[in-house]
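With one protein chain held back, the other chains of the complex are shown just where they sit.
Letters A and B mark the chains as written, and numbering starts fresh at 1 in each.
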Amino acid sequence: MTVRRFFTYVAAVILVIWTLFPIYWLLNMSLMFKPELLSVPTHLWPHEPTLSNYTRLFGATAMGPGGELPPIGQAASIRRGLVNSAIVAVAVTALTMIVALPVAYALGRLQFRGRAALLFGIIASRSYPPISIVVPFFFLYSKTGLQGTLQGLILIYLTLTVPMVVWVMTSFFGSLPRTVEAAARVDGNTRFQAFTRVILPMSWPGISVATAISFLICWNEFTFSQILAAGSTAQTFPPALSTMFFQVSQPSEMAAASIIAIIPPAILAYLFQKRIRSVNLVDPL
Amino acid sequence: MATTATLPAADAASSAGAIRFEHVGKRFEQFEAVRDLNLVIRDSELLVLLGPSGCGKTTTLNMLAGLEQPTSGALYFGSQAMNNVPPEERDIAMVFQSIALYPHLNVRENIGFALKTRGRSRAEINERINDVVHILDIDQLLDRRIHQLSGGQRQRVAIAKALVRRPRLFLLDEPFSSLDAALRRQMRSELARIHRDVETTMVFVTHDQEEAMAIADRIAVMNAGQIEHLGTPLEVYNHPRNLWVAQFIGSHPINVIEARRDASAATLLGSSGWRKALPERLPAQGEFLVGVRPEHVALAPGGQGGDGTLLAEVYTRQILGTDILYELKAGEHILRAVTPTSQVFEVGQPVAIGFDWGDAFLFDKATGAALT
Partner (left out) sequence: MASTAPSAPGRWSSSRLSEGKFAALLALPVILVLLAIVGYPTLYSLWMSLQDIDLIFGKTFPVGLLNYQEALANPQFWHATFVTIYYTALVTIFAVAIAVGGALLLNETFKGRAFVMALVILPWAVSLYATAIVWKYIYSPEWGLFNALLLRTGLVKDPVLFLSEKGAVPAMAVAHAWQIAPLGIYFVLATLQIIPQDLYKAAKVDRLGPFGRFRHVVLPYIKTPLAIVTVLVTVEAARAFDIIFFMTGGGPGDVSTTLTWDIYRRSFVNRDLGSGAAVGWLLVILTFIITTIYFILLFGNERRRKREGAS
C-alpha cells in the first residue's frame, strides 16, 4: 500500500509540473530584462526580477540595466485590443444567452420530433473549422463593409458561442430532477412560465458556467479577429499580440503580454473548476 | 403534533361534483398505459390507486393533473370536460415522490410559490402559510433552505406547499416512498388526520398495499392499465374480486391451493391426499382454486388435527415480532401460515394444517375470477 501511495505522489508531482511549467516559463521570461534573458544558458528564475515589461506594455517608461527603456511600440494597440476584447466578449455572451438558453432547454428536457437532427446541427456547427467558415465571411464582410468592425466580429463569434452554450446547457437542464416542470405546472405556471420562473432561476449554477465559457471563447479567439479585423480599430487583443510577436524580437515584453492574455481565463477557470467538472463539456446528452 | 388547529375547507365553489373517468385510455406509442378506465372519485374521499410499477396508476394520476392527456375517452371534474385543460388551469395541488421543492427558494418561498404565481396578496399568502406550517409543525423551518432539511421535513414542506393552495383536488404520487419505515408510518397517520380536517378530495398513488390499507377510504387496485378491484380496504382484503387482487393485497403472500370438488367434499393439493368437506352452499364446481391467507391457516401439533386437516412438517420459521411466519412442507407442496407468538413450533416438527371455508376465497381456475 505504501508503494502505491509513493507512486501516487510521484505521479501527482509530475502532473502538477506538466501542467504548470509552460506558464512558469512564460512568467520567468516576463520578469527578466532582455540581457538576462539572452544569457546562455538562460536563468531558470529571474535573478533581477522586474515588472518593467508589464508597465511598458501600457505606455510607461522604465529604467533598465542599459539605461531608460521606452514604452513598447504597440502600447496603444494593446490597450485598444484589451478594450475591444472585453466589449466583444460581453456583447456576444449576452446575445448568446438569449438565443441559446431556450433551445438548450428544449433539447435537454422536451421530447420532440427533429430533436436528433437539431442536436446534430449543433454538434456539426461546433466542429466547423474556423478557417473554413472565415473564408466566406471574409468575402461577405469585404462587400458589406463589416470588415474591421466590432459588429462583424460579434456576429461571427456567435458561430462559436451559440453551439457551445447550447451544448453545455442541454447537459445542465437535462440533469435537473424530472418532476420540476410538473410541479411548476401544477403550481399554476404555463409551459413557458415553468421555464422562466422555475427552471431558469434554478439553473444559475449552469448558466454561470456557460457565461464564463462563452466569455472565455470570445476572449481567447484569434483566427476570426486576425483575418477580419487585424490592423483595424476593431482588432481585439490576440491580433494585437500577433503583430507584436512577428514585428520585432521582444520576447520578455511578449511574455508579459501573453501573461495578461492568460490571467482572466485562468481566474475564471479557477473560480469555476468545480462547476466545470459537474457540467459535462464533452458529452452533454 | 398535538395541535387541534383545523384548516378552512376548500374554497366552496371549487369543491362541487365528483371526478369521472369515462372509457379513458392512454397510449404511449406502442405501450398502452391505461385501458378503458371507468372510475368515479367521490367528493372529499381519499382514494388510493394501488398497483405494481407499470400498472398505469401514475399515468392515471398525471391525467388528473393534466400532465398527460387521455388518448381516448373523457375526464370530467363535475360537469366540466377536462381532457385538454392544462395543469395550471386546474385547481389542483400535487405532492411528488421526488419531493419537487425548488432548491433556489427557501421554505417560506416554496410554500407560497403557487399562491404568488396566482397573484394573491402578500398578506393573504403569509396568513395562509402561517396556518399550514402550524398544522404541520414546521414553523421553525420557514427561513431554511431546502438542502438544509431532513427527508421528513422536506416531505412536510411539500405537503404544506400543497395544502396552502386549498385546492379542489389533492394528488399525491408515492409521497412517502423515500422515507424510512418509522417516518413513513408517522406521515401516514398525519395525512389521514389532515384529510379528515380539510375534507378535500385526495388521490394517493402507491405500490405499497399496507400503506394503501392504512389510509384509504377506497382503494382502486390496478394492474396492466385496468382497475381490478375498487372498494374499501376491508372489501378489498376480505372479498378480493379475483385471484390477482387476492395475491396483491395482504402482508404475506396468500396460499393458492388447487382443488377439485366431488359430491360434498373437495380434494386439495392433488396428490397430497388432502380431503376436506365442502359445504353445499359454496359455488365451487369441478376444478377451482382456493386462496387462504397465511393468517387464516390453523396449525396444531402433529396428530392433533381434526377431520380435513393435512399433515405437514415445519420447513422454515421466521419470527416477525408480533407473530411468526412458517413455511410448511407437505410432500412437494409448500404452504405458509402465520400464528401468534404464543403458538410456537420447531423446524422439522410435524403439524396438522387446517382452515375454515369461511375464511377462504374460491376462484375460477381458468379466469381467476372470484366464485360467489
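Definition applied: a residue touches a chain if its C-beta (ideal position, glycine included) is under 8 Å from a C-beta of that chain, and two chains touch if they have at least 3 such contacts.
On a predicted model such as this, the values are computed, not experimentally measured, just so you know.
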item: Which residue of A:A60, A:A75, A:A91 or A:A106 touches the chain not shown here; value: A:A106
item: Candidate in contact with the missing chain, chosen from A:T55, A:T149, A:T179 or A:Q193; value: A:Q193
item: In chain A, positions touching the absent partner; value: 5, 8-9, 11-12, 15-16, 18-23, 25-26, 29, 37-38, 40-44, 98-100, 102-103, 105-107, 110-116, 118-125, 127-133, 135-140, 142-143, 155-156, 158-159, 162-163, 166, 190-193, 195, 216, 219-223, 226-227, 238, 241-242, 245, 251, 254-255, 258, 261-262, 265-266, 268-270, 273-274, 276-277, 280-285
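One rule holds for everything that comes next: only the chains that are shown with their structure count from here on.
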item: Complex interface listing, chain B residues touching chain A; value: 62, 65-67, 86-88, 90, 92-94, 96-98, 100, 102-104, 113-114, 117-118, 171
item: For the chain A and chain B complex, residues of the former touching the latter; value: 177-180, 182-183, 185-191, 193, 197-198, 201-202, 204
